[in-house]
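Of the protein chains in this complex, all but one are displayed in their positions.
For reference, chains read A and B in written order, and residue numbers begin at 1 within each chain.
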Amino acid sequence: MTSALISAIKRLHISVVPQIRVFSSNAVSVSSLDQNTLSITKKDWAFKPQYTKPREVWIENIDTIEEQKLGLFELHPLVYAASPRIDIIHQNVIWQKKIRFVSWAHTKTRAEVRGGGRKPWPQKGLGRARHGSIRSPLFRGGGVAHGPRSGKTHFFMLPFHLRLNGLTTTLSAKLAQDDLHIVKDLILPTDNPEYLNDLIEKRNWGPSVLLVDDTDYAPRNITVATDSIPHVNIIPVYGLNVFSMLKHDTLVLTQAAAERIEERLLKWLNADTRRQQQAYKLNQV
Amino acid sequence: MTAGVRHNVSFETNNIVLIALVAILYSLFKMATVLRSQCAFARLFAGKTVQILNNSTDLGAKLGPGSQSVLSRKYSNYAHSPFVTKIKEQYDYEIVKKPAEWAFVERLLPFETIPAVSPKESYPSGWIPPKEEAANLPYFIARTKNHEVPIYLEITYRGMRKITKIRKIEGDIWLLNDEIKSYLKEKNNRYVETRVHEIGRFIETKGDYVHDLMQWAYSKGF
């Protein structure tokens, strides 16, 4: 019913913030109804959606444990309704794990194994096989020929567009599975971590929550609260990555963060990326 | 001088100035090669000249009468040359904030994103713009970021295998596949094998039908 109201208003092309009462199906207390202002903003698209419809999400609040819908927000389909490519997600996750990994396995070569400098027996005459050192790979106790060498890094860069599409796919998957929430800001009423735990319980957000803010400094209360809860983490927009989004059950973005992510991803989807594609490419002369 | 070009060369400029310029070009050419190398040297100091101090002043000691001159010591070795500590600005310069010429600087910087194409009466190069009505169809072929239709020819096996690929498909891909097959069959009087890839959102046709499919796409308004 609300969606019909909203679509009717949209057809009238109202761009101003109207004061409308929201009759949601959830039982809302009387006090919260007084402050009910539904902000519908008609978005001024930089890259207009061509065919796939934009997604609409509720803007929620974080200052009460109970959910209050503060408005409706449009998200670009190329970022939040992209085709969910599980293989691209997998490649991104493997890439993120591998770039960090250093293998410390180490074996000694024939030069490093103690001993084996002398020719064990003369070349000819004994009827035995000819050898130069007792530490050659042929010998028991000898060095390893092509064994692991310590400090082997597995760094490589996944192609630019695979990384870009990894982000769009994961965001779309999160939104499709109802694990994406947009919050107006991250201003909590208390710094008590119990408040956050109750909020997460009540709203049925997964046990682990990833909060994404626009800036890399956050209000004091949220910082203190998330500090003590290990499975609730707060990151800035530039820290957004596929692994973290999958590790945490719920993804909560601030309105500014959602806009910023959209802006940045759309920019790279529509820019000349030849330099980015060439960088870190292997076998370049 | 105007804020833009240094000398506004219009078609009514004096002949004599230009003839003089041409006459001294040869001598200038000779000079230019020398000046260029000096420029290179100056460039190392980023436009500001550095008062190269000799060793004793660097260490804080006073300049004695028997101190060595700068030119006799060659600071070509990084390990044996002193660090540059005091840069005395010899030349006067002014910092112009928000200059009028900033528009010219911005013109030189690269694009943030590929610019959108403004509607025009005609496009002499043969570029066909997409139509608004294409969004009403049950399927859709989105344009690439360079505003081209994403239909490509892939040639492999030393030219023996030619595959036409239509990318960036949205909507009902199977209906699009049926339409393409029937269209190509009509046009070429032969059955055309296709491959539909739902996850990758593309359709591949066996054979070189790029021209036909481009025409079809333009007719639909993609």
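Just so we're on the same page, a residue touches a chain if its C-beta (ideal position, glycine included) is under 8 Å from a C-beta of that chain, and two chains touch if they have at least 3 such contacts.
Criterion: contacts and distances are computed from a predicted model.
Missing chain, UniProt name from the options "Bardet-Biedl syndrome 2 protein homolog", "Translation initiation factor eIF2B subunit epsilon", "Large ribosomal subunit protein uL15m" or "Ras converting CAAX endopeptidase 1": "Large ribosomal subunit protein uL15m".
Here one chain is not drawn; of B:78, B:111 or B:157, the residue touching it is B:111. Within the set A:90, A:106 or A:220, the residue that contacts the chain not displayed is A:90. Even with one chain removed from view, subunit A keeps its contact list with that chain: residues 52, 81-84, 86-87, 89-91, 93-94, 170, 172-173, 176-179, 206, 243, 246-247, 249, 272, 274.
On the side of subunit B, touch with the chain left out of the figure occurs at residues 3-13, 15, 18-19, 21-22, 25-26, 28-29, 32, 35-36, 39, 43, 46-47, 90-99, 101-105, 107-111, 114-118, 120, 123-127, 138, 146-147, 169-175, 198-199, 201.
In this text, only the chains that are shown with their structure count from here on.
Those residues of subunit A lying in contact with subunit B across their complex are 50-52, 83, 85, 87, 267, 269-272. Note for the complex: subunit B touches subunit A at residues 110-114, 135, 140, 142-143, 145, 170-171, 199, 201.
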